[in-house]
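Every protein chain except one is present and positioned as in the full complex.
Per-chain numbering from 1; labels A and B assigned in written order.
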Amino acid sequence: MAGIIGYGAYIPRNRIKVEEIAKVWGADAPSYKKGLMLEEKAVPSPDQDTITMSVESARSALKRAGIDPREIGAVYVGSESHPYAVKPSGTVVAEALDATPAVHTADLEFACKAGTEGMFIALSLVQAGAVKYALAVGADTSQGAPGDALEYSAAAGAAAFIFGKENLIAEALETFSFTTDTPDFWRREYMHYPQHGGRFTGEPAYFKHITGSAEGIMKKAGLKPADFTYVIFHQPNGKFPFRVGEMLGFEKKQIEPGWLVNKLGNTYSGSSPLGLTATLDIAAPGDLVLLVSYGSGAGSDSFVFRVTERIEEVRDRAPRTRAQLDGNKTYIDYGVYAKYRRKIRKAE
Amino acid sequence: MRDVAVIGVGMTKWGELWEKSLRTIFVESALLAIDDAGVEKIDSMVVGCMSSGLFAGQEHIGSLFADYLGRKPVPATRVESACCSGGLALRQGFIEVASGMSDVVLVGGIEKMTDVGGNEATYALGTAADQEYEGFHGLTFPALYAMMAVDHMHRHGTTREQLAMVAVKNHENGSRNPLAQFPFKVTVDMVLKSVLVADPLRILDCSPITDGAAAVILCPADMARKLKKPVVRIAGCGQATDTVALSSRKDLSWMESTHLAAKAALAQAKRKIEDMDLFEVHDCFTIAEIMIIEALGLVKKGQGGKAVEDGLTAAGGKFPVNASGGLKAKGHPVGATGVAQAVEVVEQLRGHAGERQVKGAKRGLTQNMGGTGGSAVVHVFEAE
Partner (left out) sequence: MQSPARSWREIPQRYRLEAAKCAKCGFICFPPRLVCPQCGAREFGPHKLAESGKILTYTVIRVAPQPFCDQSPYAVGIAELDDGVKLTAQIVDCDPAALKVGLRVRIEFRKVSEEGEPGVIYYGYKLVPE
């Protein structure tokens, strides 16, 4: 039986409120806050990027796993904001962790589900016996176009998971992926900002794939919504996870512990993975956890985890998710935000 | 070893010398020194310059200056030790004469800093720090000295006002120096209100970017006596290294290399620090002067700030420091500073320092250092 042996979360300290963004673009803050159930989001400092956050979250995962990094056989970093277009984030992460040189590394992209992609591959390699331990990170510092609806939610964060076969903190009982070619949200090469299909991103995209994936995994595993203590859905805004949960037959209290988006924003490849780290921070031994990601383009990866006794022993070896989300915040205004996110055109 | 005398000095006005090139600036000062010495033959040249390569794209300046001075094929040596390149050049010239290797040696120091923009100048100056473990992290020289100031203030109670008083004193002295870059006075209030560079150091705590050169002519003391010149000897000379990286030092605000170089120079001169009538020291930042007077032994460690406040180092004080205006008011063309300090002391010991004259000065000490004290050179001068 393979599963998670260590997990880690990293959330930057800067925050910007919905009102601050709305003020600049003449939008109605209350309707964004109510309609999307968003209050504020995490903003990376100029010295933070997908790689730095991946390293920090992976280091936390290593602390919880308690293994020799040299025994990590694979490192995958999933993001849609890798710092280089060509040169992997994974090699920097592997070096920083001291997992090199006997390690397989790859960078992944699949919009917001690049993180769970890596988890799927890492888990599979461990299950197959190809490697002893495998690390998967989901991290993003994605941008929303100035004045676009996505600017209110596009945020930064990272979550890392190490998979193995011994000393599990969560057994991986089942996986399922649901994929179709659906152009709901995309970014062409050399373009700064993504484009999206507006309301097309709802029912034919997010809802279809999440329900397809969740129903698929529950059928495969012979489980129903009531069997799960917790469920985590991808969180592009505050409303969608509750709506899809309701559609599938889940209750609010199953969703709430892993629901961070109102204060965090949408961390794209880190979104459902951070929901999982927040859930593991408080889950009890024996709890069944369902993780359902979503990546535009489109697809959804599902995992069923069962938490073990060992979670209590390791959970406080590294910072908890909500402690980083709620503590030590620094609020910035739109000018500083635009400067940090390089939205201001400078001299050549 | 022979006794060495300084028989000629030369220095032109320092500042932003837009119309003068690197080679012109050097040659002008060198000619003044040669004419002052009244010598025909020069056996060797030593040039101190931190970075003509980064500032002007020009290396090979020993030969360049020898040529433009009309002195080829004289042997010419360029030496570098960051901001103490000038002092180092003086020491090398001293060694050549003392050893008997050369009779008449021209020592010149130069820096032409304004042919690059502010950013490039900061970068060039930054090469005196540890590139991979200080520069890499965005450290600047004001930042390194600011950290030394914070340590000194924290451990010894030195105040922000005492730092300002160093600048006030040096500008007071510099206002009497016609060659100084900034020959005007400043007040403590002006210093404290000037713009912050690296907390707590403000722009008026920092020496400026300057173009300039200075030169001296050295010869055996016997030759000076025969030429019936006022004989000012270099009685002692010391040099020491310390770590380049500030974080590698045991004491973050103590200038050990200065302490050791001064000890060696005074031992060679068979003098004590109290025997000196004036001091020209390396006040690249106000805090530097405070740490230097402690390292020289003028006051106990930690007492430097109080010494300045009590007027101990003022022009009329017990230990006149930087009668020339120091780096702060005179300017700091990096490689030239060490030689200019010698020019000032020699003029003082000849009784030719005009309004800046320290009455009855017979012995003087110059202290020049590089980076945050990674190198230091001290010379002791005596009038016969």
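In this text, a contact is a pair of C-beta atoms (placed from the backbone, for glycine too) under 8 Å apart; a residue touches a chain by one contact, two chains touch by 3 or more.
Note that the coordinates shown come from a computational prediction; the quantities given were computed from them, not determined experimentally.
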Hidden partner chain, touching residue among A:D98, A:E312 or A:D326 | A:D98
Option from B:L163, B:V232, B:A245 or B:V358 whose C-beta touches the chain left out = B:A245
Which listed residue (A:P83, A:P183, A:G249 or A:P285) would be found touching the missing chain in the intact complex?
-> A:P83
Interface residues of chain A (partner: the chain not displayed) | 13, 45-49, 51-52, 55-56, 59, 83-84, 92, 95-96, 98, 328, 330, 339
Chain B positions in touch with the non-displayed chain are 119, 122-123, 126, 132-134, 136-140, 142-143, 146-148, 150-151, 154, 195-201, 243, 245-248, 252
